[in-house]
Each structure stands twice: as structure tokens, then as C-alpha cells.
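Note that one protein chain of the assembly has been removed; the remaining protein chains are unaltered in position.
When the chains are written out, they are named A, B and C in that same order, and each has its own residue count from 1.
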């Protein structure tokens, strides 16, 4: 093993020097990054850039969840994949790219879509989760699983020329603890009507728009991990991005936890057993008529 | 040759379908992208993500200028490079990555730093330039060469936790034409004192911060290329990004062309011959005491 | 003649498609509703549906007299839940934004 100073190798000091020297990161922050276990759900337009910059920054353990394979129509925006990896699992394609960038990390592939029965088991091995998926069903599932397993959630979405970003369940407190950050159900207690949900396949998406949102997820993740453990969480907010508007970015104050939230309140009806038993039917909840992958 | 419909192959329709279907791009926009020749000066923290998303979007000809080689300390933020390409020219390393993502484009490597004597010659082969460099000397040179050769310039910079973005010389009009957009010298007529200039090596840089700025450069470039040729240019503005502030983004109105600008006014002293003859000494202008690479 | 109140309304996240594909609207509406109550967000929503909406698919904006699930209403850059929801009384020059949540990635 290479000799270590203050818990980092000489190669680490060289590789991470440009971020280490900043007071916002420092040696403590770099060691927190090295110890951190981050799960990225979705290796698409958001997950690809988020994963690349988190790997670059030296997040010690990086897990990727996705059951899809790479298609040609992904490549205009999913820049961790490549033309000769079309047909490969997205998770494996992305890990090929990430290992090339930074071979010193522990990468964990999860080659299947997240389901209610597997989510808690997978989440238990991580400290923080990024929602880089593309459907309301997975967004409610990931938020519920983050509340039940006590993980902060960095959630983003994008469509056409616009994007949205929220940090949820931060700080991550048990259901009923009012000082915890709001969850996805606090902000959106009821799912949108299925006919109002537009996918990137239907509506289109501009590559740099979803890319910016993925990078902003990576940034908020780095800020959360490197912050001092007793730093206060910022008040809940939503960042809106609109590529063709002036101004392009808008920051909006959000509510705190909802006293009657189905997931994070004292009277929560979403429980560990409702997930693992399969009694929580996210597809029925979101009113999707034909079964879809989440 | 593959059969074409409306100037695009079936593979093009598949690859670019998600952006083609948006009214902001459309078939016209995709054909403009295919015909566009874009030069990225600097294959570092800004240039890597900008190049990846421009290649993804199908910019027909993409040139990269950089005389540096890949170092380990680059890899936390320069995500088009990789650990096994340390020591390679950045331009070649980046093109390896870009060709993997999209092999259908025309890539042009320029394996040397831009100089006053080479700039106009190189710029003459492109329609639009991205300034992804890291020093005032190159920023003045690139702006001057863009004004003299009539190219719009998408310029960004980043340091520590902050970034800045300006679109300059847009619309690109001849020196003295007041309806042209301001150039770098209109906004910054005099260079900063050399002792106030902090590099990313000295001050540090957070990867996603410079990454976001590079992606926003790619976005503005795509907007410029895909816009209808008779669309009015937006008023000059500067986007400020500060990762740890609330709000993180601020949009600021800038001045128009300066009537006494050394570069873009009727009485401009920066001319084609002052560049090519070498009489414009950017290093002396910026007051750098020891010679540096630009 | 009844007083009117002028506010700025913005639609985003795809909702602009229901309103002449235009994001920003200057809206003048009566300062009181038919019962003489000061104009609030509930009144504004009804006013927008009747006077500004160009798409016939009301269910993409409205459900049970309020905005459908998946639409956030922002009052001067804050979630309307911080401001009294649809009972918030409009003030001149208020900025009201209707945002449809995005789900793509």
C-alpha cells in the first residue's frame, strides 16, 4: 500500500489538490468524500454527468442503479456512454467511463430498475442518494425509501429546455421529526394526472439542459458531504432553470415537512413493510394505465 | 453513403431525435448544427464538458486548441480525459473521448497554444469560438481575433466556487459598427493588475462549478447556431454563478460597444497586421513579469 | 367602474403551452370578486381559465376548482403554501408563477 499522510496518498494529494486547497473542502472534506457512499439512481442524462464529477471529486464508493441498455438516441446527452457500447447495460457502460477517469474508487453496479422490494436493501449500503430517474413512480419510491432509511436525497429533473432541482429529507430525520427536511410527498402530496406526464422521448430534451441539472446535483452532493457535520442545513428550496428565459435561473422557497405527510409525518402510512411486502403499488398510485419500468 | 431524408441519415434521426423534435431546434436547427464549425480554445475544465455536449448535439466540425498535456491534477474536473491518457496532448485525449461518443463528426486538433500570429489563420476556418482558457492574455487575444475575423465568442471562466459567462461580439459586426455586440475590451478596457490574477492552481476549483460553466457555454453555442438567422441577438449580459450563495445565479445587464474600444470601434488600434506582425504583445499588455504560455 | 389590480403571471414547465405558448403575461383583474371579497389566488386561477387559457384541455391545469396535482404555485418566489395557498390576497405587482413539475432525466 502507498504511504499515507493524514489519511491520503501522495497520488490523492496530486489528483485532488485543486479542490483540497479550498477552505470549503480542505483535508477534512476530502476525507469525508473518501469515506462517503453515494448511490445514483438512473444512469441517463442526469446520472452520467453527476457520476463523472462525483467520481472526479473522489467519492469513495459510488453505486449506480439502472436496468436499461444504451441506445443511440441516448448519446446526444448521456455523455458517459459511447457509440461502441450501444446495447450494453447503462450501468456497465458508465462504469467503464468512470473507471477510466478515476480507477481509485469502489464502484458498485446494480443492473436492474429499483423496485419497492429492493430499494431499502440497496439504500442501506449508502449515505446519500441522487434521483436521476425519469418518471413520477420512481420519484415517489426513491423519496419514500430515503425517508425510511434516513438518507438525504438530491433530486433533479429536466424536460425540453427546462430543469428543476431540490434537496429533500435534509437533514434526514425519522418520520415525525419536524426538524427534518421535507420529502417529495411534502412538496407533491398527490401525483400528477398520468396524461400530464411528458417524457423526454415525447417532449424532447436539450443535452446541456439536463447536463447542467446533473452537474448541479453533483455540486449539492459535494456540498452536503464536505460540510462540517454540525453545519445547519439551508432552508428548503427549489431551483428552476429555463434555458430560453431571462433570467435563466430562479430560486424558490419551499415549505417544511407536512404534518400529514404519508411518508415523513408521525402518522405516516408508508412503512418498511408496505414497501418490502409489495403492498405499496407506485404504478397504481401514479395512475399509469400500462405497466412501465421504474 | 447512407440514404438521406431532408439532409439527414436515418442514424442522424435516431441519434438526434430527442432534440430534433423540439421547436427550438427542429430539422432546420439540426441542419445548421451539422453545417456549423465551432472552435473550442482550451481543453480543460471548461472545454471538456463544452466539447462533449457539442459533439453529442452533432456540431459538424469541432476544432480544439490546446498545447498542454494531461496531468493527474486535471482529472477531478476535466472529464474528457482519463488516467491512462496522462501525458498525452489534451487535444488528442479529448478527441479520443469525443470520437467514442460521436464518431460521425469532423474533429480538428490544434496541438499548440494560440498565439497572435496563428489566431486569425485558425479562426478563419470556424463560425463561432468558445473561450475556455485560463488567463487574461488569452482572453484578450481571443476576443481581438474574434472581432477581426467576425465570429461570435462564448466566453466563460471559473475559480474556486464561482463562475462567469458572457456572449461577446454577438451579433458579430465589423469594427465601428455600433449594432455589433460588445467585445471583451468593451467590458474590460484595461487588464487587471497581474498580482490580482489568481489561477485555478493557486486558488483551487470545484469540479462541478467549472463544469456547469462549460455546459452553459455549450448551451449558448447551441442556441446561437440553431436560432433563425434573422432572430435578434439578446441584449448583452453577464451570468454570475456562486455555488455557496443564495441565489446561486445572477443575471446582469452589460453595456453595448464602447465608442473608443481599442478592438471594435471605428478607431480601433488592434488590427490584423498588429496581430500577425507580433507587434501586439499580450504578455506585456497584461503586465505578466515572467513569460507564460497562452 | 370597478377597480382593477395588475400583476405579473408566468407559466413554466410546459404550462405555457396551454396559454398561447407564452410564458410571461401582464394580467389585470378585478380587485374584488362578485361577492366583494378581495381578489385572491383562487379568484385568479378562475380568471386565468376563463380569460387567458387557449387550450381546451382544462384538466391539464385545473382539478376541483384549484390547480391540478403536480403544479406548484409561487407567490413572489415562495411556494404558495408559505403564503396561505389559494386564500392569499393579491397585491399590485405581485409575481405569480405556475410551474408544472418535470419528471424527465
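Simple rule for what comes next: contacts are C-beta pairs under 8 Å (C-beta built on N, C-alpha and C of every residue); 3 or more make two chains touch, one makes a residue touch a chain.
What you see is a predicted model, and the numbers here were worked out from it, not measured in a lab.
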Please identify which of the visible chains the hidden chain touches across the whole complex. B
Among B:63, B:163, B:180 or B:208, exactly one should touch the missing chain; which is it? B:163
From B:109, B:150 or B:203, the answer for touching the chain not displayed is B:203
Going by the contact rule already stated, which one of B:69, B:118 or B:251 would touch the omitted chain in the full complex? B:251
Residue by residue, what part of chain B touches the chain that was omitted? 42, 44-47, 132-136, 139, 156-160, 162-164, 187-193, 195-200, 203, 205, 210, 238, 240, 242, 245, 250-255
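The rule is short, and it goes like this: only the chains that are shown with their structure count from here on.
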For chain B and chain C, let me know how many angstrom lie between their CA-based centres, rounded off. 40
For chain A versus chain B, what separation do you get between their C-alpha means, in angstrom? 30
CA centroid of chain A to CA centroid of chain C, Å: 31
Could you say which residues in chain B touch two or more other chains, in rising order? none
